[in-house]
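Here is the structure we will look at.
Removed: one protein chain of the complex. Kept in place: all other protein chains.
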Amino acid sequence: MTVSTVESARTWFSAQKIAGYGVAAVAAVFVLYPVYFLLQAAFDVGDPQVRPPTAYGLDNFSGLFQFPQILLNTLNVSLAATVMALVFGFVMAWILARTNVPGRRLFEQLMAVPYYLTPLLGALAWSLLGSPESGFINQIWRALGGHDHLIDINTGYGIAWVMALFEGSVAFVMIAAVMKSMDPSLEEASQVIGASRLRTMLRITLPLVVPGVLGAAIFVFAEMLGSFAVALVLGLPNRYYVVTTAIYQLVQQYPPKIQTAAAMGVSLFAVMFVMLFLYRRIVMAGSYVTITGKAFRPRVADVGPLRYVLLGVCVFYVFVAVALPLATLLYASVQKIAVAFPTAGNWTLDNFRTAMSMNAVRSALGNSLLLGFGTATIGVVLMGLLAWLIYRSRLPASGVMEYVVMFPQAVPRLVFAFGMMWAWVVFPIPIYGTLWLLLIAYITVFLPLGVRTIAGVMLQIDKSLEECAQMCGASWAFRVRTVTVPLLVPGLVAAWLLLFIASVRELGASILLMGPHSKVITPSIVESWFGTSSELTATLALIQTLVVAIAMIVLVAVTRRVGAQPVD
Amino acid sequence: MQVSQPMGPASSAPTPHIEVHGLELYYGSVPAVRGVSFNVLPGEQLTLLGPSGCGKSTTLRAIAGLEKPTSGEIRIDGVPMYSSAHQINIPAEKRRLSMVFQSYAIWPHMTVFDNVAYGLRVRRAGAPEIKEKVGHALSLVQMSEFAGRRASQLSGGQQQRVALARAFVFSPSVLLFDEPLSNLDAKLRADMRIELRDLQHRLGITSVYVTHDLEEALAMSDRIAVMRDGVIEQTGTPDEIYRLPRSAFVADFVGSANLIRGRLRTDLAVNDLIALETSAGHVVYCMAYGRPVGAELVVSVRTVHLTISSDRPAGTQNVWSARIGKTVFQGDFTQVHVGWGDQHLIARCAAMEPIAVGQEVYITVDPKRVVLLDA
Partner (left out) sequence: MAGIKNRNVTRRTLLKIGGAISAAPFVGFPAPGVLAQGQTKSPTKVLDFMTNADVAKAEQEGQLVFYCHENEPGTAGIVEGFHKDFPKINTSYVRAQTGALYNKILSERSAGRFDVDVIQLSDLAPAVDFQKKGGYEQYVSPESPAYKAEHLSSPVGSFFWTGVDPAGIAYNKAKVTPSEAPKTWQDILNPRWKGVISCKISASGLQFVQWYALRKLYGPGFWKEFAKQNPHAFDSRVQLFDRLAKGDDKITAIGEYPAYILFKEKGANVEFVAPPDGLVATPLIVGAVSKAPHPEAAKLFVDWAMSKRGQAWYQTNPNLYYGSVRTDAPPMPTGVRLSEFKLLYPADWDDYANQRDVFSKEWNGMLGL
């Protein structure tokens, strides 16, 4: 009996368990601690200035019913954006995965660029393009003899359009994955029987693809519900609020309506939670990771001369989503007052001079890059351990941890940051207002992204590779070091890059948690939009894009030399 | 180290190296292993044979420590590795076993040398010792010239050999094989089978081998345990299993067999033969081989033991007329279906004189080859 107690004591304190429970505890605190404060604020019906709350109740929630327009706007915009994103995603996925359009690989890479360019940049550019009075497109329209304006980007559909272009690449990735995982012999069987290509597509392909597309639809819809940057830039001038911008407005205005904002935030996250729960049920049968089994080579159809038409479609999409916004910003940044047909005296480099001399900008850029490095590096280690804990270990915490880690997916960043604001301001260690707070915030909101990416790679590693190491006598720590981590390196690198980009482009959380010594670039661009000229803002956005692009190129080059291939 | 009492009477029989008692493993409420017991003697190869889903891999992995059983006991060299009664479950890396995986599990980021050396490095062996042992292991599997090659550049057969070398390089006392040859093509499989057998004998390692391939099991094993649905149906030497199956399942799984049912005819018993009468009125002579004799009997006749001839053969017992149903040419042999009374029999015949469908023929079988099955 003594042997078994010693043995069981030793197993209790094994390195595995310590790492597993340690990382679980950290993640749980990061995620749940702010949520507690968010809920507390939502149910606080006492004096807003008094903390802790004096009275609890449901009044804040019933008070939401006086904002039906906001809910309607949110639904409209999210639905329209989802539909558009799905259409773009489906069409592009079809073209790039199923037809013999030339340059497929290049376009697949390019489809990710709008994500890297950030929806904020897209919103700024499209504001310059599509404002009813001053928008370039409308100015050109009027010069051509048109009446009034051709497009008005400051409407619900305008917002949805930009959201679909810039936040919709996730729809493309998901649908493309569905198409690639489809067994081509299923279609071949149909064609051999004599069905036409069209009939095959309608009767065989589409029904097979529909569940995956449905899953993508639900996921994208949930993302759109929580979207912030585009609605902020394009919606606020006309006071077109969606829930996220309404929360922002309520928090920023004077006097702030914190409790109403909290109630809105909680309601939004409840809806998103339900959506994502549905998504898991319908599509995933229990796991957020798409476990790809055999990867099929999908049948690539030869569409003959139609290829060039489809190529045109691809080029057009890339133009609209990437080239046009960048060109617009550049065009605006070199003018004193941005118009479509500038006079000779309107050209200037002053905007660049001002931007570069703005101390705040330089420090914001520096902070963003520093935070990017920190978030990616610490994040990869933390999330790697979490991915292992949830999907590979047999520790009892793993089931619960999956929910905890995926939780931030359901909460819009802004709402999360809101809870964090309260949570960390009372924390004894003074991290409030510092970069540390932003670091914690980023790691928390990116948990789903990082864990999902690493888990995806981790699950593709045949379990037997680790089991074999076990059978050779290797302890957990030894085999993690010699087998698991080396095999994970490509996935870890991909996750690192993703986290770096995500943290540099982050807006929703940063905008609430920035302090005087912890400015970061994306919210600074938004502040510039609201406080300086649009030309200067365009300049800042361009500088940010350039710096991030350079950083990315350097990083990718470095990792390529190390031998790892970044996976999308 | 807790030392256990030897099981059973103080034996003149050698102490088993591996003991499995009453092993049960449920996934939730779904049973994978429903009470399995067997012993493996030192140096012998026991094969767990059965169709997919019968629980053989699960049992093997339970011995390895990669699966946690629901109840039962597993002992290696008398030391409990798992015991539900005493709450013992020693982790896989501490059991000092070795395993060859179905997918080979060759680590792609290491060279062949590093793959094989891994177990020695875990055991903190010195560089010269590693060099010597790895070199030796690689030469045993004829992979010496691949030592510096990146492991991901090997073919299936080559990976298999490396996996093997890696498995025995640190001189384990037990080797577990989880369908190691099933991913190879037929010709390679046949060759590897023999090599594995030789190697195992040469090294004298106790092995537990899992496969669904009958030929493999018969060729390589000292003893076979036939499993179905989470239980062992029969354990015995290949010869015993083949010649004397206990159940209809084993009879048909280990080589193809015909099953014949009938009523016991005690009046027709002669010498050590017993007789049964089928519903069609045929009298079949068979041997009991120690199985219980009831009123209703089922006997098994291997397809290869049924002889077909157009002329009536000499002999009085087990000679019947039958009609050719269909023939299937199989190269080395021809499978012939005959109609016999109210059932069909299948005979496997080597190249023979041409026979036509519908032809009336005689079939016969040696009564010693007609085996009584357990109820």
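Going by the order they are written in, the chains are A and B; count residues from 1 in each one.
Heads up, the rule we're going with is that a contact is a pair of C-beta atoms (placed from the backbone, for glycine too) under 8 Å apart; a residue touches a chain by one contact, two chains touch by 3 or more.
Keep in mind that what you see is a predicted model, and the values were worked out from it rather than measured.
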Checklist entry - So which shown chains sit in contact with the chain we cannot see? => result A
Item to check | Candidates A:Arg203, A:Arg481 or A:His517 - the one touching the absent chain | outcome: A:His517
Checklist outcome for this item: Per the whole complex, from A:Pro184, A:Gly433 or A:Pro490 the residue touching the absent chain is A:Gly433
Checklist outcome for this item: Among A:Tyr308, A:Tyr403 or A:Phe530, contact with the omitted chain is made only by A:Phe530
Item to check | Absent-chain contact - pick from A:Leu120, A:Ile204, A:Leu250 or A:Leu369 | outcome: A:Leu250
Checklist entry - Can you list where chain A touches the absent chain? => result 49, 51, 67, 69, 131-134, 237-239, 241, 246, 249-250, 252-257, 336-339, 345-346, 354, 358-360, 425-426, 430, 432-433, 515-517, 524, 527-528, 530-534, 536
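FYI, only the chains that are shown with their structure count from here on.
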Checklist entry - Hey, how far is the Cα centre of chain A from the one of chain B, in Å? => result 54
Next on the checklist: So in the complex, the part of chain B that touches chain A is made up of which residues?
Outcome noted: 1-2, 64-66, 86-88, 90-94, 96-99, 101-103, 105, 107-109, 118-119, 122-123, 166-167, 170, 176
Checklist outcome for this item: Counting only contacts in the complex, chain A reaches chain B at residues 3-4, 7-8, 11, 462, 464-465, 467-476, 478-479, 482-483, 486-487
